[in-house]
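All protein chains but one are shown at their positions in the complex.
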Amino acid sequence: MADIELLPHNVPSQSELPELVEELTTLNLGPTHPATHGIFQNVLKMDGEKIVSGEQTIGYIHRAFEKIAERRPFYQITTLTDRMNYCSSPINNMGWHMTVEKLLGIEVPKRAQYIRVLMMELARITDHIICNSILGVDTGAFTGFLYVMQKREEVYEIYEEVCGARLTTNMGRVGGMERDLSSTAIRKIKEFIKSFPPVLRELEKLLNRNRIFMDRTINVGPISQERALSYGFTGPNLRAAGIDYDVRVMNPYSSYEDFDFEVPIGQNGDTFDRYMVRNEEMWQSLKIVEQAINNLPEGPYYADAPEFYLPPKQEVYKNMEALIYHFKIVMGEIDAPAGEVYHAVEGGNGELGFYLISDGGRAPYRLHFRRPSFIYYQAYPEMCKGSSLSDAILTMSSMNVIAGELDA
Amino acid sequence: MKEVKIVGAPDGHSGAGFFATSLDQAIGLARSYSLWPLPFATSCCGIEFMATMGAHYDISRFGSERPSFSPRQADLLMVMGTIAKKMAPVVKQVYLQMAEPRWVMAVGACASSGGIFDTYSVLQGIDRIIPVDVYVPGCPPRPEQIIDGLMQIQYLAQNESLRRRNTDEYQELLTSYNIQ
Amino acid sequence: MLTNQEVAEGLLEKFGDQVFGFEEPYGLLTLSTTREDILPLMEFLKDHKTWQVIFLTDLTGVQYPDNKGQEFVVVYHLHSFVHNFRIRIKVALSEADLHIPTATGLFASANWMERETYDFFGILFDGHPNLRRILNIEEMDYFPMRKEYPMEDATREDKIDALFGR
Amino acid sequence: MNSVVSFFYFLSFLTILSAVMVVVSRNPIHSVLYLILTFFTLSGHYILLNAQFLAAVNIIVYAGAIMVLFLFVIMFLNMKQDQEESKTNLTKIAATIVGGTVFVILFGAYRKTAIEPFNPQTYDSQIGMIESLGHMLFREYLLPFELASILLLVAMVGAVLLGKREIGERHF
Amino acid sequence: MDLTEFLVKTATIFAVFVATLVIAMYSTWAERKVAGFIQDRSGPNRAGWGGLLQPLADAGKMFFKEDFIPALANKWLFIAGPSLAMLTAMLASAVIPFGSTIRVAGHEVPLQGVESNIGILYVFGVVALGVYGIMVGGWASNNKFSLLGAIRAASQNISYEVAMGLSLIAILMMSSSLSLGEIVSQQHGMNWNIFYQPLGFIIFITCSFAECNRVPFDLPECETELVGGYHTEYGSMKLGFYLFAEYINMFISSAIISVLYFGGYNYPGMDFVYNQLVNALGTETGHNIATLIGTAVFFGKALFFVFFYMWVRWTIPRFRYDQLMNLGWKKLIPLAILNILITGAAVLFLKPVITAWLN
Partner (left out) sequence: MQLTNRSKQVSNKQMTLAERAYLPAIATGLAITIKHFFAKKVTIQYPEVKRYLGPVFRGRHILKRDAEGRERCTACGLCAVACPAEAISMVASERQKGEENLYREEKYAAVYEVNMLRCIFCGLCEEACPKQAVYLRHDEFVPVFTERDQVIWGKDLLVEDMNNRYTREAWTKEEAHVLDAKRANGEATNVVPRAIP
């Protein structure tokens, strides 16, 4: 049983950390500390309750996504992207499909694009729900978290109707969606649009203008625009610092140019700004969902690309040609061109990029994920330097570091 | 709304004015309705655990809503999510810090067997380092399945002798994991 | 709006034949350079008055084991927000001499990305402040993303490869 | 020997024992805890003397606040056994002499004091109560009381000033 | 002290003890239920009807859990911590007047453990000691999180005691008595102190939240920062004692709040009820039933405040440490002193005017 060698758990030794005065204490935050949500370790040097320096250890759930991706046919990689940023897996899935479609040169019909937008924006809402309500939990207000979690449950019901799973959705296919939006799903989305705002407003009332919460978050873990750019911030965290960079606006994909929405920005990139930006993004996402569901175009939900998109099942049972295509696609023997693609989508945490190198084989030759939280989490020691332990924890949870995305 | 199943009184000898039951059963029952979990949530399954704690599924109905992040206070180690080899010593450490009686639940494919992550960096199931009582399949399991797993642990707790932890079999099990 | 043409011409003018291999796969300006010139090139792009390519989007490595003498390629993706212009820069390295200067002086974000690249491929970034493994355990003695190493965990018990023809 | 007297002896025994333990304990935390116990037994004595107010205030102020701060400081310093400075014989002898002298002085002082015997006729049961204490303090001993309060105020201001000193903002 | 009196006293103290314990025990259940209801869920409902056996299940589990003392901990103090916490929590209930008197065979038995003329000081003294359990336990655990929690608890309690004491002085100036029984009987009928001391009440309740380590002042044990705070290393019944002590403290402070500000067992129209009962059932039974109604009213008030504690806990976020200290020292203490000044002025100048006007 216990034949595998367990290596001792690594804590940076005293000598590796910078020379410090004797009075400082070392506090090991994580990997099982309740506030680290996902799993990473922060070794904090503290002077009383003040943080002098920090050092992170990550990789506690490193799963070798990029290595697996080199052994899996294109359509199976959705199961990996699902598990990357698991709070908003549809965005990852769609981003991956769009990358492959870009490589293959498939034009996806308008209806499929709108359905994708719907799913991505719902995913963004769930992602921000989790981040903001967890920030509430970390300040001690647990109840608001459970109120908005009920709404997240409704979004999951919608996913379930669309694809059959809640969290790891495996949604969409190369060339479109795997099935059309059902009338139940449409009904549920419409219900959600109606029932979500009151609950979100309740969360806002519980936290936004509550002085305890404001005192806890204002000027906690701020980051300047220059440092944020240097650290590779994207998404809500960069917008909180005041730079309105949003991939959906700058490089519209999947018909985002059709929708009218605003890009919320904050003032100095502190925890309150990040919270408020995410809060407003939920409203904007809701606006996009509303527009998309009301203007959902008629038409097919998949591209006319028989060699890449699985043929309808009835055809497979009857038609030899369809059966051959079916076999080819499932075996992964599609004729992908060689080439390299970089495609970025606005993920829950920022620019989620896919750098795909194909050599024409059944699997990517190399697939690299540009994972926003991996890149911006390295700014954490700088952000929490000089603040207290409580502030450091709020900074961490407002950055919304998702361990699956961090470690890949 | 259907009638909620309430725990029945343990089998015992009831007579005029007295009701006796064996201590084992009474304490087993008490333990099973007071399983404080230590949510060792590393990835996706942790998010589903949040849903299990949430209003719709409400794990508190079983008396387990108090998450004990300190292993000393926990009765049930819920390992949710991928355990990489870098993490494995930590899991074992947490398990060792827990006080008896302790139960372990491997939630989801990754914790139970490695799931799709058959890679150099992922531990192929936590049962290689610590003994597991209940495996919950699914990736991630639905909250219903997590509750099923919890109910299975309750069943184990109820049907376990008070001093099972001193038995030879249990000691042997621990020895096979190099735990003393 | 910045065009690929404009940037390519500007770079050729400045760096001459130190930049080569211009391509435009899917509209993204791609070019190669040598490891001596990668830092000046990025600095030039970053400090350029009008281009303002100030954002390091991504940094990663790729291995081409069959391409003798140029087994490894380090790929940089840069982005200019003002012009919404992206550029990809490649530097080829040989397996015998896996060294490249670090970009941490230019972009703070390069720190972990370079550590990750080192962790995966063993590419050494000279001058990096803390070049240690980041995702894998420190004791690991190989670089797992290289093509010659297997993906699978050797200790698994419930899978038989023969059944899948893999 | 009635119950009150036996209780007195018991309390006195406990007081002296815990006071000795304060001195003897090696662990500073233990010392502090024994000191708290001493305060408790002293409060017991106050109650026996029918000075309930004093007893309560003794617990609130000494046991409840001052000793907490003592404990606080000791915990912060987190003394370790090996860091304890070595006590030379000279210091030990000096300490013994000083302690002995104090004891002799006290003993000498008390030996001369005539303690009024208990007289049920003249005994005022309210003597230790708040009203009489208040009258006493604010009429007969008003000046010393006010002086003491000014002294405390000055000490407090001084403590705040000392405590506020931080790097970069020196006040004096 | 004759034997009957001794027995009666013992019985009263025992009853007070048991009542406190049972209420604290069911407070844990109520906490979970209230949390559930506030959060749109049903809370424990499997262990017994509505989860009523939940406290027993928890207690049963904790008693039979492995008793663990960390290797590097200071053994004696590690055990002393929870014991002290429990002891000090239990002590305070002795002087709370639960009702007026019960007449048994001509004797008037007060429904109060000990009638003391320094009742309020006693409570204050015991509360001041409450912090030792936490400090000793936290220090003895030999864990950084525990130590941080203990230090936070100690400084928080000391700081808020000051404001609490100052806010009480206003009440004492009005009642000119330190006896809780006396303070209650002065609030006869609807003459509650809350109408004269709203500011004092707000200060007092804020401080009592801090003294009980409840949200928004639960920094010594806040989960997201310090794991379990001072009780991180505690398991089994020792942890149970800590948690239990917290609930006892909560009940005690609720009881004190209702005694000091909400008239204890007094309720509007109590004279009318009393007269009716005495007329209908005779002086002894009638009096006793009237007293019991008063006691029920008292428990109602106290339990409402227990509920209020929970309600607040599940509503608002917690403070940061320095903010908490600022609130205590820079806001509450000046406010309390201001309150004393106002009360003093009112007692000196306003009261004679009003009394004269009323007469």
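A few comments on the model shown:
In this document, chain identifiers A, B, C, D and E correspond to the written order of the chains, with residue numbering beginning at 1 in each.
Convention: a contact is a pair of C-beta atoms (placed from the backbone, for glycine too) under 8 Å apart; a residue touches a chain by one contact, two chains touch by 3 or more.
It should be emphasised that the depicted structure is a prediction, and the values quoted were computed from it without experimental measurement.
In the full assembly, the chain not pictured is in contact with A, B, C, E, by the touch criterion defined above. Screening A:114, A:245 or A:354 against the full complex identifies A:245 as the residue touching the chain left out. Contact between subunit E and the absent chain runs through residues 34, 36-42, 202, 311-312, 314-316. Residue positions on subunit B in contact with the hidden chain: 1-5, 55-58, 61, 109, 112-116, 118, 125, 127, 132-139, 141-145, 147-149, 151-152, 156, in rising order. Remark: the residues of subunit C touching the chain excluded from display are 81-82, 84, 158-160, 163-164, 166.
By our rule, only the chains that are shown with their structure count from here on.
Ranked by how far their CA centres sit from the centre of subunit B, the chains are topped by D. With every chain reduced to the mean of its CA atoms, the largest distance from subunit C is reached by D.
Annotation: 23 Å between the Cα-based centres of subunit A and subunit C.
A separation of 45 Å divides the Cα centre of subunit B from that of subunit C. Note: centroid distance subunit C to subunit E, computed from Cα atoms, is 64 Å.
Contacts with at least two other chains are made by residues 35, 39-41, 223, 227 of subunit E. The residues of subunit B that reach two or more other chains are 54-55, 69, 85-86, 119-122, 128, listed in rising order. The list of touching chain pairs reads A-B, A-C, A-E, B-C, B-E, D-E.
For subunit A in complex with subunit B, the touching residues are 1-2, 4, 6-10, 31-34, 37-39, 59-64, 67-68, 79-80, 82-83, 86-87, 130, 146-147, 149-150, 152-153, 156, 166-168, 403-404, 407. On subunit D, the positions that touch subunit E within their shared complex are 27, 29, 33, 36, 52-53, 56-57, 59-60, 63-65, 68-69, 71-72, 75-76, 129-130.
On the subunit E side of its complex with subunit B, the touching residues are 32, 35-36, 39-49, 51, 53-54, 56-62, 64-68, 223, 227-228, 231-236, 239.
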